[in-house]
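Shown here: the complex without one of its protein chains, the others still in place.
Right, chain A next:
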Amino acid sequence: MGNLFVKKPKITEVDRAILSLKTQRRKLGQYQQQLEKVIEAEKQAARDLIREKRKDRALLALKKKRTQEELLKQVDQWLINVEQQLADIELTSKQKAVFESLKQGNSAIKAIQSEVNLDDVQKLMDDTAEAKAYQDELSAILGEKLSAEDEEDILAEFDNLESQLIVEDMPEVPTTELVPEEPEKMDLPDVPTKAPVASNAETTPTKRKVLEEPLEA
């Protein structure tokens, strides 16, 4: 039954007892059958004797039948006892098995629990609570400082960005204005052939216009 050294299951005294009981049960069963046969035979014999009008012999046969019937009743009772004991042995061995299992389970729980000390657990919980409280405090302090510093930084960054954007915007404007001026410049050489003084007057105001306009933006 699980023993590593012996291949076959071990035979205990309990097993021998069970074997004895079972053998007895079988033998009693056979005895019952035997008695039943005798009873039947005697009944038949009695019937025949009555027919032959041999009253005293018939009565004898009936008496014998009666004894056998009493014996049969007793054997029935014995058989019940044997069965009862077999059932009891079975029950007790099962109870023992359950008890063993529960005992084992109990030892297992005890062993695991012994590894975890109650005081250690309490200390651990306290340490954890302390650490958490410290952390909360730290967060609170850090949180305050940050809000004051933040404002200054943000304002500084804002000014920075603003000036950057202004610088970026300026170069763009000239390119769009310059294009419509060029065709007028091209025309200029033509004009002097007719009236050189007039064309000069025309060119300078336009040049001034070119220089002035970027500044206005």
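Just so we're on the same page, a residue touches a chain if its C-beta (ideal position, glycine included) is under 8 Å from a C-beta of that chain, and two chains touch if they have at least 3 such contacts; residues count from 1.
Here is the rule we go by: contacts and distances are computed from a predicted model.
When the unshown chain is looked up in UniProt, the name that turns up among "ESCRT-II complex subunit VPS25", "Transcription initiation factor IIF subunit alpha", "KCND3 protein" or "Proteasome subunit beta" is "ESCRT-II complex subunit VPS25". Of the candidate positions A:Arg16, A:Arg47, A:Lys63 or A:Lys96, contact with the unshown chain belongs to A:Arg16. On the side of chain A, the interface with the absent chain consists of residues 1, 7-11, 15-16, 18-20, 22-23, 26, using the contact rule stated above.
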